[in-house]
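To start, the structure itself, in structure tokens.
Only one protein chain is missing from this complex, and each of the others stays in its spot.
Labels run A, B and C following the written order; every chain starts at residue 1.
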Amino acid sequence: MGSAFLARAMKLPDVQAHRAARPFRLTRVGVTGVVKPLRVSRHGKPNHLVGSFDVFVDLPAAQRGTHMSRNIEVVNRVIDEHVRKESASLEDLASGIVHALLERHEYAAEAEAQVSVDYFRERRTPLNQAPTLERYGLFASAIALRDGAERRTVGVEVTGMSACPCAMEGSRTILAQRGHAVEGFPTITHNQRNVATLMIEAGAGASVEADDLIDMAEASLSAPTYELLKRGDETALVMHAHEHPRFVEDVVREMLHHVVTRYPSLPADTLVVARSEAEESIHKHNAFAERAATLAELRES
Amino acid sequence: MGSAFLARAMKLPDVQAHRAARPFRLTRVGVTGVVKPLRVSRHGKPNHLVGSFDVFVDLPAAQRGTHMSRNIEVVNRVIDEHVRKESASLEDLASGIVHALLERHEYAAEAEAQVSVDYFRERRTPLNQAPTLERYGLFASAIALRDGAERRTVGVEVTGMSACPCAMEGSRTILAQRGHAVEGFPTITHNQRNVATLMIEAGAGASVEADDLIDMAEASLSAPTYELLKRGDETALVMHAHEHPRFVEDVVREMLHHVVTRYPSLPADTLVVARSEAEESIHKHNAFAERAATLAELRES
Amino acid sequence: MGSAFLARAMKLPDVQAHRAARPFRLTRVGVTGVVKPLRVSRHGKPNHLVGSFDVFVDLPAAQRGTHMSRNIEVVNRVIDEHVRKESASLEDLASGIVHALLERHEYAAEAEAQVSVDYFRERRTPLNQAPTLERYGLFASAIALRDGAERRTVGVEVTGMSACPCAMEGSRTILAQRGHAVEGFPTITHNQRNVATLMIEAGAGASVEADDLIDMAEASLSAPTYELLKRGDETALVMHAHEHPRFVEDVVREMLHHVVTRYPSLPADTLVVARSEAEESIHKHNAFAERAATLAELRES
Partner (left out) sequence: MGSAFLARAMKLPDVQAHRAARPFRLTRVGVTGVVKPLRVSRHGKPNHLVGSFDVFVDLPAAQRGTHMSRNIEVVNRVIDEHVRKESASLEDLASGIVHALLERHEYAAEAEAQVSVDYFRERRTPLNQAPTLERYGLFASAIALRDGAERRTVGVEVTGMSACPCAMEGSRTILAQRGHAVEGFPTITHNQRNVATLMIEAGAGASVEADDLIDMAEASLSAPTYELLKRGDETALVMHAHEHPRFVEDVVREMLHHVVTRYPSLPADTLVVARSEAEESIHKHNAFAERAATLAELRES
């Protein structure tokens, strides 16, 4: 740049006119990474959670100038107001935010709110039935249009374990070749942390419980994992996982099967995303499988 | 689970039959987070880069059983073979991978490869014209279908600076009220790191240079940033940024203007994503703006 | 490896004997990344927080064999028990954990617990005095020895803003050279997010309130930041920051000054760490300053 750089610095551009020269519509304008404490009350029992929000509205081509700083200000205020109230669910909270945004951003045709939290449920360990508090990822979003249409998403992320069926067959073959009687019980294989994700997006009327999604995703893995395992629990868990060896592909197909069975009356245009990512113990990278489809497509297959 | 858990552990499920019961197609099966050194040669000059790969194929409903472990093995082998060769560009490398996958995964209808790298270009500091090596994010992907169709994406991520026009007007008003003559030069405002992202997805024939995208995204910010600023450079940079104050919305619209002007002959169905995320110095969260549209849509506005 | 690899696989090593051959003491054995909801009650008002724990004991050289899996089990159980109770502070929670560990790990000479949380406090915006909930990082740890000695650490991380004094002087000079009267008010400079960290480690008897550390760190920056800024607040904040321009070095020295003044009666061997990291808006990297010293050293300077 050099001297031309400083030369340009001598006179101020006419900012407003300049900006008027780029009259493009914007798909999403808003904030990311807003972190707030919030309360979700389920069955009369409050959950205290820490939510991370991304919230957007669209912006027509004509909208520009001093209004722009107001966009962000209004988004921040609406988030602030809504987290101070108790919500019935994360998706209700997201829905409340997008409707308030459409009211106050009179020029916006569309508003979107996403929120994710760490969420905890009490589980029982496999053998001793000892209580243990387990962490799950919870995600909800709402997109509302000016014309009244609304779509809501509920998603969960479950960290469990997957054991590889292929290497188990390989180890059985080798052990048999060495003269061991290895039929009738599981032989060694690699196993690892596996993050199963299940998301369902439907119209505002559809009812999907996050707790159900967690149960379905967790049951689709080779085994759940636990923060606390007492004497005997660890072995019981390892046995269970090896008796249910699963590829990432299997984990996804299990989840899809659960969803199709569990929600016979959800609308055909309901969108389902099921994903399994295995943090492979034999590789430095992950194995990954995913299906994204409407319930109509899943019901056909 | 308890005793039922152990009871179930007594007999091995018939894994193959079990899996047959969930005959769902999978959209994406593959690997994520594969990191490899690679060489891209531009204008006869090799760039040594470290690429992070996510690579997938789809999987028909009928495909199951022992083939599954092979999926991952073939994906890994194809990546390994391709990074050992020199490529003309990241998108050529991605394209080579997806075509090799379609050849070796005879049942796949679709293959997808994504790769991202840190990329460096020599810049000159604003006042002293001192050379400084600047880092940019580079991203490329290719998706190929069995029927021959292919789409490629080239994307860049540029870290620069944005200065807020609204707070500058506010400070000018307050300083004027206090009796200062503040017309004719920029007054104080908040400024911050701003990450501008620009991605273009087109058919395999279209030619988009990553270097051009970097130049367009960098020019759309209030100012570039530099790893090295010598005496005088810092002030020159601050002056430049404050003479080009921009909201995140402005940064996106600048990028869109550059793209529409620069690529008059790219096909109408070319997809453009332009995004600006400001790590606000006055907030703990980020401000965000984005447009995703076809070139046809952008040319109309 | 090849065939030697498989050859070795033919006979099982005597695992216990093998391990006896490496009788090294271990400094820290335990768990990292345990995430749990917890309640801290301050002035009778409960705070619901999500804590991330790292917890360790040491292990003598003689300790080996089947006891090892028990180490992790006991650590997990102690964390689980303590988060189910309400604590008076994060450091009390950490202290409770380490004392329980010394009781149950009879061979350990030392136990250590660290916990970090996102923590929220209500602030008022600079001009409108509107309430806004602000996020802070909170960290506490306790290390206890078998002989009774205990050290506790309380630390905070405050995200605020720093404005550069040097570039402000540079811009003033250039504007003056251009004939503008720029004395008596702040001129433009680069400003950015600045993360100020302040940690105090003292004997178990010392009383340090995390809220006080937050106040001191926040006051040491050019300005606090707010999640919500109403009309006029943004300009007031920008004015305040530019009237308190600070290098990272200044931010650290301000914190040290506050600590020395605020804690005249804390023991001389109290350890203080003060750190400021500016996410420079003119660079792609961060500027950093830090002091680690005892109160005795700080009182001398």
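Note that contacts are C-beta pairs under 8 Å (C-beta built on N, C-alpha and C of every residue); 3 or more make two chains touch, one makes a residue touch a chain.
Owing to the predicted nature of the structure, the values given are computational and were not obtained by experimental measurement.
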item: Residue, one of A:L198, A:L229, A:V259 or A:V272, that touches the chain absent here; value: A:L229
item: Listed residues A:C166, A:A196 or A:A293, member touching the removed chain; value: A:C166
item: Residue numbers in subunit A that touch the chain omitted from display; value: 134-135, 159, 161, 164, 166-167, 170-171, 173-175, 178, 180-182, 184-193, 223, 225-227, 229, 232, 234-235, 237-239, 241-242, 279-285
item: Touch residues of subunit B, complete complex, unshown partner; value: 10, 34-37, 48-50, 69, 73, 76-77, 80, 83, 118, 120, 132-133, 135, 178, 227-231, 234
item: Chain not shown, touching residues in subunit C; value: 1-2, 5-6, 8-9, 12-13, 15, 19, 21-35, 54, 56, 59, 61, 64, 66, 68-69, 71-72, 76, 124, 126-127, 129, 164-167, 169, 184-186, 236, 239-240, 243-245, 247-250, 252-254, 256-257, 277, 283-293, 298, 301
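As a working rule, only the chains that are shown with their structure count from here on.
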item: When subunit A is superposed on subunit B by its C-alpha atoms, the rotation angle in degrees, nearest 5; value: 180
item: Shared interface numbering between subunit C and subunit B [over half = same, under half = different]; value: same
item: Distance between chain centroids, defined by C-alpha means - subunit A, subunit C (Å); value: 29
item: Whole-Å gap between the CA centroids of subunit B and subunit C; value: 33
item: Multi-chain contact residues (two or more partners), subunit B; value: 164, 166-167, 184-186, 239, 283-285
